[in-house]
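Handing you a structure now.
Left out: one protein chain. Kept in place: all the others.
Let's turn to chain A:
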Amino acid sequence: MPREAEPSFNERAFLLQAVQDNIRLDGRALDTYRNLDISFADNFGIADVRLGKTRVITRISASITAPRHDRKLDGIFTITTELSPLASPAFESGRQSDLETHLSRILEISLRRSQALSTESLCLVAGQKVWSLRADIHVLDYDGGLIDACCLSTLTALRHYRIPDTSVKGGELTVYTPLERDPVPLAILHHPLCVTFNFFELGEKWLVDATLMEQQCSEGEVVVAANPQGEVCLLQKGGGGEMDALVLLRCVEVALGKVRELGKVVDGALERDAKRRDKGGKSRELRAENER
């Protein structure tokens, strides 16, 4: 199977020289993201995120199952990532690569274990029936920034998803179709997003949202997941040499700014989509969820 093509010595030297002079090949500043474009399909819970040339589609789906024995009050939430040859000829379908393991671990920690989605809210009948929610992440195009794009896409899809409304009366569960009752949004407690930093020159220089080539030339990376409230959910350093603690603190500080910035883009996209769906301005009266 083909491997990802390494940049040539000349390309590498050129890129490193440019980074030394605080210049990136696509003309961005060192701490800016590429153009972020979020769109939604007609159905709820499908988010199509384009970050430069990287493109990720996440689809949320739900089904009703029995809960795990040791966690009777919690619903099930799984995130699956599979990198297919769509994204790059170097990805093989059916075999898990290191990148894929790395990606799914980070998403697991930043989204699932940070309790971004309240799994208790997915419980229908304690010990018997819970919602099993799954997020399928399809990477269509790969040009670096995979972790940031996947995290963003999953969170956006979760926020966009509407789960069928249910009621329990006398131990009997009723699931309403969209025609009977409007589906309700998920209980999302906070909005964590990932920001990846790539390091150059022994940790002297760092840049945000590296393209694939920048990623290949870098010495190491640090992933910070945080929510707009300023709580850090994950901090992971991979590769590279030792690093000054102050640089790390600076990274966290920059990441918080970026998370707020990206969060606003997501808010804007969701708002635009809600407006597009809200024909005749009736959605406020028709919705089934209660005002908090």
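Everything below uses one rule, namely that a residue touches a chain if its C-beta (ideal position, glycine included) is under 8 Å from a C-beta of that chain, and two chains touch if they have at least 3 such contacts; residues count from 1.
Following the convention adopted for this analysis, contacts and distances are computed from a predicted model.
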item: Missing subunit (named according to UniProt) among the choices "Ras-related protein Rab-30", "Exosome non-catalytic core subunit rrp46", "Phospholipid-transporting ATPase" or "Synaptobrevin homolog YKT6"; value: "Exosome non-catalytic core subunit rrp46"
item: Of A:Pro2, A:Gly127, A:Gly239 or A:Gly268, the one touching the omitted chain in the full complex; value: A:Pro2
item: Options A:Tyr33, A:Phe77 or A:Tyr142, residue touching the unrepresented chain; value: A:Tyr142
item: From A:Ile163, A:Leu234 or A:Ala269, residue that would touch the chain that is not displayed; value: A:Ile163
item: Residues of chain A (touch criterion as defined above) contacting the omitted chain; value: 1-2, 41-46, 53, 55, 57, 59, 61-64, 80, 82, 84-89, 93-94, 134, 136, 138, 140-143, 163-164, 175, 177-178
